[in-house]
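With one protein chain removed, the remaining protein chains of the complex are shown where they sit.
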Amino acid sequence: MYYDFRADKLREECGVFGIFSRHDDVALNTYWGLYALQHRGQESAGIAVTDGSEMEVQRGMGLVGEVFRQGLPALRGHIAIGHVRYSTTGSSLPANTQPLLVTYSGGHISLAHNGNLTNAHELRQALEKQGSVFQTSVDSEVIVNLIARSSQGTIEDKIKESLTRIKGAYCLVIMTEDKLIGVRDPHGFRPLCLGRLGGGWVIASESCALDIVGAELVRDIEPGEMVVISDAGLKSERFGQKDRKALCVFEYIYFARPDSIIDGQSVYEARFRMGQQLARESGLAADIVISVPDSGTTAALGFSRETGIPYAEGLIKNRYIGRTFIQPEQKKRDLGVRMKLNAVRHTVQGKSIIMVDDSIVRGTTSGKIVRMLKEAGAVAVHMCVSSPPIGFPCYYGIDTAVRKELIAATKQVEEIRQFIGADSLHYLSLDGLKQSITNVASDAMCYACFNCDYPAGMPACTAAGGNKYVFE
Amino acid sequence: MYYDFRADKLREECGVFGIFSRHDDVALNTYWGLYALQHRGQESAGIAVTDGSEMEVQRGMGLVGEVFRQGLPALRGHIAIGHVRYSTTGSSLPANTQPLLVTYSGGHISLAHNGNLTNAHELRQALEKQGSVFQTSVDSEVIVNLIARSSQGTIEDKIKESLTRIKGAYCLVIMTEDKLIGVRDPHGFRPLCLGRLGGGWVIASESCALDIVGAELVRDIEPGEMVVISDAGLKSERFGQKDRKALCVFEYIYFARPDSIIDGQSVYEARFRMGQQLARESGLAADIVISVPDSGTTAALGFSRETGIPYAEGLIKNRYIGRTFIQPEQKKRDLGVRMKLNAVRHTVQGKSIIMVDDSIVRGTTSGKIVRMLKEAGAVAVHMCVSSPPIGFPCYYGIDTAVRKELIAATKQVEEIRQFIGADSLHYLSLDGLKQSITNVASDAMCYACFNCDYPAGMPACTAAGGNKYVFE
Amino acid sequence: MYYDFRADKLREECGVFGIFSRHDDVALNTYWGLYALQHRGQESAGIAVTDGSEMEVQRGMGLVGEVFRQGLPALRGHIAIGHVRYSTTGSSLPANTQPLLVTYSGGHISLAHNGNLTNAHELRQALEKQGSVFQTSVDSEVIVNLIARSSQGTIEDKIKESLTRIKGAYCLVIMTEDKLIGVRDPHGFRPLCLGRLGGGWVIASESCALDIVGAELVRDIEPGEMVVISDAGLKSERFGQKDRKALCVFEYIYFARPDSIIDGQSVYEARFRMGQQLARESGLAADIVISVPDSGTTAALGFSRETGIPYAEGLIKNRYIGRTFIQPEQKKRDLGVRMKLNAVRHTVQGKSIIMVDDSIVRGTTSGKIVRMLKEAGAVAVHMCVSSPPIGFPCYYGIDTAVRKELIAATKQVEEIRQFIGADSLHYLSLDGLKQSITNVASDAMCYACFNCDYPAGMPACTAAGGNKYVFE
Partner (left out) sequence: MYYDFRADKLREECGVFGIFSRHDDVALNTYWGLYALQHRGQESAGIAVTDGSEMEVQRGMGLVGEVFRQGLPALRGHIAIGHVRYSTTGSSLPANTQPLLVTYSGGHISLAHNGNLTNAHELRQALEKQGSVFQTSVDSEVIVNLIARSSQGTIEDKIKESLTRIKGAYCLVIMTEDKLIGVRDPHGFRPLCLGRLGGGWVIASESCALDIVGAELVRDIEPGEMVVISDAGLKSERFGQKDRKALCVFEYIYFARPDSIIDGQSVYEARFRMGQQLARESGLAADIVISVPDSGTTAALGFSRETGIPYAEGLIKNRYIGRTFIQPEQKKRDLGVRMKLNAVRHTVQGKSIIMVDDSIVRGTTSGKIVRMLKEAGAVAVHMCVSSPPIGFPCYYGIDTAVRKELIAATKQVEEIRQFIGADSLHYLSLDGLKQSITNVASDAMCYACFNCDYPAGMPACTAAGGNKYVFE
């Protein structure tokens, strides 16, 4: 029995990395890149390498450090791609690890995907009708089948044709024997950036993965852009019709690492400004500002800076959280939060406290934290959330709860405040959120989980009332 | 570094097992069945189960006991199939474990294969041209793609249509949500038998797997027969055109367990008679008859019975042989045979010896054994082989060496005798071999590796001079 | 090849935990206690349990979560003790895991030790002369041999007699079939506290381990105190002659978790005040204050509060640091710091920065961090260290480097500044350090690694110029 410490969290489903270099150990650099992207997925990891003729993949369940404990793929090559994944329980199977590696009429192809297709189910059915078989439940397999069936001549054209058929959110890194290809969907839901490492190129979900390998951030791959890297250099192509850009705002709120820069916007700066704005909106006063570490910290610092109320560490997070053994009977007890967080009595005792966190999903954890602070002597706990209430599920690659489990889908703010036992509860307004992000136009982002305005629609069966996860 | 104790051996590539029962633990029975078939493949194992709607597979590298150390598939079902595999080095990859489990337009299907298709390469190319992708290098994936693409209505018809396209050797166990299907190719190269367990049915590569689960041997699946087992009972169908039956004679000589009965012929009896015949043909006299255990023992007993020369144990085989750790530098030394066999000095000292083994592949091991016996005091070692010289490779599921590594492909018997240092060397004649097997007509067996008469042709590229293993 | 991310750090050698309760799952609570103490030792973990007659121990290499992945000791009991350990490379052996569990003339005894005896070598030699044998290189084995050889009648008296013979730093948790005993050395070098859990008792290295199991902090075990817990309740005894108290000041500076309270002093408060004092002493001005996370954070907040210079996150620490696979050739490259830390460009670019860390050991890491900040655009980096220069090794349970590797043992502050490339370098003064800790008298602490005033002497052989680690 393992306890899942992230049950009350939004879960990013993936991180991707790709490298083309004739001067570096591509597998090792991919390893380090994935290690920097580990926060985007802790369930499985994989690396595929090619040397121009052979292609080899090594995949497994667990953290990057665990999957490659015995070493990296043996093949010495010049292109590699990698993937980390956090998936929903149902699909937590060895078969679902990525990158996928297949042979098709054109040779070998390997593919890793971050995001979520909204028409995967239909495409899969259509492909099955044409005689395709599926061995996994990941979207990558749908995409690779489309590519293999394309009647176009070049791999670039095959991919482009396939992309016209898929809908939803996708960042892809694709590897053939001689090309590294990066694709970002026309809405640009998920981040994907391009870096230069010596004479070679790197593609990654976040710029922190460029930093770790010493690559320089060149720019972000644009929505609707496909970059093709080969010995001939980098070639950029556009595909699909122009669509409204819709970068997932939650990348700034919660998913991405604060040291990453996404579409020109520093994540750190965005969070800091969310905290400042939240301070202005809430108009709260108190003795101290604390954060729910680590995700609430940057906004809490912004809140403190704006108000002048001192920031302090009121909660310590156990840094060895992970797959911790728990006996079945223990699950009933209130163990969860104590395993993860502990109050700093010196900080909180006798204080009125502003506690900043990034978001509330189900609300159960927040309630336990408030109680913990009060038991440690806090006289008042004002909860400040650096995002608006999450009222709608995500169909673009984030595992939010199903709708009825989202506390803000069924409860008003005052009811939520009562539920979590806070003295007051303040969410950042949607407008305030938009203003906090200065480098991305506010109409170039997705806010669907806040306002139900889905830039790329939703899965057919879901729209029709079906279950959220179709293939599980 | 692991030392492969079977490098100088013919290697069977697979064993399969299937069960349909509403009264037994189908996964557990499959586990036991595979355990009894373990001699047919030690590299990987897998079990797939269905309960009528879900389908689950668990696969891994290693012995049955290792792969399922942590337990069997969790799903409680009424149908299960299983597979053990010994493959050639190149394809020794986690991705190649079986049974395969896929979804296609008709639902779930799981498939396990024993044998080797001679047109897999062409079929694969054709399928790829039609847009199929391949994630493994096993024939099963070709077959499952054919089934998925069939335009026939029922699963039985889809399978039958697919079977008309594949050539070579194949025994298949296939599982859908509600059916267990067993197929044996029209030549019947590999064995496949049918058993009854209470109200349920069992299919297995050898009857020893029926024995272990307490099932009763009903009969063998016939060449060109497909049996379909469902809640409606067992239905038998024929497919393909009638072909000459060609059961692999090596199953009797070496592969199968002596306690199995294949196509009505006791393996034990066949081996015993080969030994008797070899005695008659060789006309040898000596102090004792010994065997190279375990494969030579039954024939040695037949030799002894025929001649009256006492049988004795002259060599002891270490029973803990397996994946034994060896340091690289050790490989140069003459370790191999000493790790596996040791002479019984009391038995051999001062004696002239007839040593019986089933076959000679490369001849290196035989040479070392002869030397070991002489060092232990044997005054003469006459090597008797209970099969004819292996001069040609197998394309029907057995990993013989490539042709130029087969000692009998390049050397005359007298040269081989000199190579292994025996005082005399006697092979069983092909006629003698045929006479030893009384329950199967002699024209109903394959002897191609002895006489180059390939009942199902050979792979196109091979015929054209290409390499033996096309997908590696 | 694994890269040790802590090579340039002081290493705490142990954490201990004990529980006596007839109403709780003692093994499970010990598991959680160790999990909260994991920062005190990541190399091995162990739990011993007794039910009044049997005694069982389970120990292994790795994190608590790894060692007990398959479950806890099976024995259901009413007393348990546990241990986590970080040891020097040489003694990183399975045999050295704790708690030790032995039988002796009085029955079973299990013992776990945090600290370092200064006369272990002599005692061991003396015991060996009397005929003792040693199977490990841990001090616990010396202590348990002394207890076993004591001529006293009761276990309490045996222990007390043994304690008169050992010198140095030790906190012990000892378990017999019916007693849980906690001992803290007369100097009180290492922390040890006492908690109440329902009707039971808990002993732990730090109060954060009481918090996690829901126990209430009763008080600290005093230097020279032995508490004996049995069904008869808690009994306290003093042993040894009165000595000057010498709590390790480094517990406040670096080792302990900030949410722990040690000898009545909040660790958080101490660190915060160190930062404030450092601000006053350095008199620095700059654009922002950042910390080297996590150890520098609390002092950095104090520094910021005192000066009014805003605190910001300038470095992000990868939270998946651990036993990360590194290929040999990579060690030459400047990988280390990039794996662990990344600069937040938005925070540091164009700024003059005060960077606060707790201490400098070898100085190599600090130099790399300064360089990283400058590469990210910092215009000036002033390094502020919330402790005095470490000029002398520790003999009381902390693995400081050997003296010549301590940068402050061989270099002046200005030389160190040049070595690390900072624009200025400021250490907290010893007096300033003393003033920062308000709840412990300044003459009741050890500062030997700063001022060479060793409260309990040093090992004989070391004093005589020998090597620091005597048993390795």
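Worth pointing out:
As written, the chain order gives the labels A, B and C, with residue 1 at the start of each chain.
Assume a contact is a pair of C-beta atoms (placed from the backbone, for glycine too) under 8 Å apart; a residue touches a chain by one contact, two chains touch by 3 or more.
All of these numbers come straight from a predicted model, not from anything done at the bench.
Though it is not drawn, the left-out chain touches B, C in the full complex.
Only one of the listed residues, B:Val292, B:Ala312 or B:Met355, touches the absent chain: B:Ala312.
Touch with the chain omitted from the figure is made, among B:Ile81, B:Val292 or B:Ala343, by B:Ala343. Contact with the chain that does not appear here is found for just one residue of B:Thr298, B:Ser366, B:Thr400 or B:Ser436, B:Thr298.
The chain not shown here is touched by just one of C:Ser53, C:Gln70, C:Thr103 or C:Thr164, and that residue is C:Thr103. Within chain C, the residues in touch with the undisplayed chain are 100-105, 109, 125, 128-135, 144-145, 148-149. Chain B residues in contact with the hidden partner, per the touch definition given at the top, are 25, 28, 31-32, 35-36, 38-39, 63-65, 68-69, 71-72, 208, 211-212, 214, 257-259, 261, 266, 268-269, 272, 294, 297-298, 301, 305, 310-313, 316, 318-320, 322-325, 327, 330, 335, 338-339, 342-347.
The rule is short, and it goes like this: only the chains that are shown with their structure count from here on.
A summary of chain positions shows that the Cα centroid lying nearest the centre of all protein Cα atoms is that of chain A. Ranked by separation of Cα centres from chain C, the top chain is B.
Once the centre of each chain is set as its mean CA position, chain A and chain C turn out to be 36 Å apart. Between the Cα centres of chain B and chain C there is a gap of 60 Å.
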